[in-house]
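Of the protein chains in this complex, one is absent; all others appear in place.
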Amino acid sequence: MLEKFFDDGHGHTSYVKVWVLLLVLLLISFVGPFLEIQAVTLITAFGIAVVKAFIVAKYFMHITMEKRFVTYIMVTLLVFMFLFFAGTAPDVMKHEGSGWEKPAWKAELTATHDGHGGHEADHH
Amino acid sequence: MAFRPIANTRSASGIPTAKLATWWVVGSEIVIFGGLLASYIMHRLAHDAWSEQAAHTNVYIGLFNTFVLLSSSLSAVLAHKAAEEGNGAKAAKLLYYTMGGALIFVLVKSAEWTMEITHGFTITSSTFWSFYYTAAGLHAVHVIAGAIIMGIVAADAKKNQELHRVELIGIYWHFVDIVWIFLFPLLYIAK
Partner (left out) sequence: MAESAEVSHAPGHDDHHHEESFWSKYVFSTDHKMIAMQYMFTGMAMALIGGFFAYAFRMQLAFPGMDVPFFGTVSPADYNSLVTNHGTIMIFWVAMPVLIAAFGNYLIPLMIGCDDMVFPRINRLSYQIFLLSAIVLIASFFVPGGGFGGAWTSYPPLSAKPEYNLTPLGATLWLVAVALEFVAFLLGGINFITTAMNARAKGMKLYDIPMVIWMIVVASILFMASVGPLIAGAVMLFMDQNVGTAFFDPDKGGDPVLWQHLFWFFGHPEVYVVLLPALGIVAEIITTFSRKKLFAYRTVLYTVFGTGILSFTVWAHHQFIAGVDPRMAHVFTVTTLLISVPIAEMCFVYIATLYGGSITLNTPMLWALAFIGEFLIGGVTGIFLGASGADIYLHDTYFVLAHFHYTFYPIAIIGTYAGFTYWFPKMFGKMMDDRLGRIHFWLTIIPFNLIFIPLFFLGAAGQHRRIYNYEHFPDLQGPLMLGFTYQDFREIATYSLLVMLGAQVIFFYNVIKSWISGEAAGNNPWKANSLEWVATSPPPHGNFSEELEVFRGPYEYSHPDRDEDYWPQNEPA
């Protein structure tokens, strides 16, 4: 879809155009949080990061010009990382479980309940 | 000519040997950064208090460094183009620009860290800051290593030798760039 846009008029990719687009995307991801809507921040920050990574991989690394299996290998490795996340997050994201607790985190949670400002004192 | 076994000249998979190995190196780096960032993200999602810590990172410096790295990637890919056209001198010049970008990146990062440490945000301040310094530090090590290798490649390219390596170091450099593309929102933007 972007090939036409990136064409330099001779059927080649204009890397400068790719770079300009990357900078525009960077700017959007920077401006996003100023709207102070969390959903927008998440999309502008991480959605755009994925798009930028895709553009760099495709137009700078030329991964799509490589044999297909290179893409498959890279995607498989990424999938393994999601697998790692899925298996690990249920444990790491809890502050207590059967027979264990994380004291520091529990203290953090109590501080939040008691009112704001507990954190600053905790961490400095 | 350096000793090169016959094995090195074959390419049964359809990809030149050195490039294939570069892709595998990139693959092994994906899982190293993947493991670290996955660990960071799961903590971050679970701890609301971390956003307050993250608010102390300087988004303008992060923005500037992202700009520097994206631009250094541009000169790396232009160097690749020059190398493909057989213009070793131009490729070397562009690689030196990329190394300059790496230097600026590392200098800015040192200044940023100095500022943060003097403000009391050290690596032991909290787990957020531990992750912040470890992830950015591991990335910076890759930037420095990449720049050093790039210097060797550029020195060869200048003499029109081993021009295929310009593309390989480029692939690695773009990967380091992609890692930063994700580190930037993770460490600076998400508040």
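We just call them A and B in the order they show up, numbering each chain from 1.
Keep this in mind: contacts are C-beta pairs under 8 Å (C-beta built on N, C-alpha and C of every residue); 3 or more make two chains touch, one makes a residue touch a chain.
The model shown is predicted, which means the values in this text are computed figures rather than measured ones.
Out of B:22, B:65 or B:98, which residue would touch the omitted chain in the full complex?
Per the contact definition at the top, the residue touching the missing chain is B:22.
Touching the hidden chain in the complete assembly: which of B:54, B:136, B:169 or B:186 does that?
Touches the omitted chain: B:169.
So which bits of chain B touch the chain we can't see?
On the chain B side, contact with the omitted chain comes from 1-3, 5-8, 10-13, 15, 17-18, 20-22, 24-25, 27-36, 38-39, 43, 47, 123-124, 126-127, 130-131, 134, 138, 145, 148-149, 152-153, 156, 161-162, 165, 168-169, 172.
Please output the residues of chain A touching the missing chain, sorted low to high.
76-77, 80-81, 83-84, 87-88, 90-92, 94, 97-105, 108
Just so we're on the same page, only the chains that are shown with their structure count from here on.
Hey, how far is the Cα centre of chain A from the one of chain B, in Å?
Between these chains, centre-to-centre, one finds 16 Å.
Taking the complex as given, what residues does chain B use to touch chain A?
Per the touch definition, chain B meets chain A at residues 13-15, 19, 23-24, 26-27, 30-31, 34-35, 38-39, 41-43, 45-49, 52-53, 59, 63, 66-67, 70-71, 73-74, 76-78, 81, 120, 125-126, 170-171, 174-175, 177-178, 181-182, 184-185, 189-191.
Show which residues of chain A lie in contact with chain B when the two form their complex.
The touching residues are 15-16, 18-19, 22-23, 26, 29-30, 32-33, 41-42, 44-46, 48-49, 52-53, 56-57, 59-61, 66-67, 69-70, 73-74, 77-78, 80-81, 84-85, 88-89, 92-95, 105, 108, 112, 119-120, 122-124.
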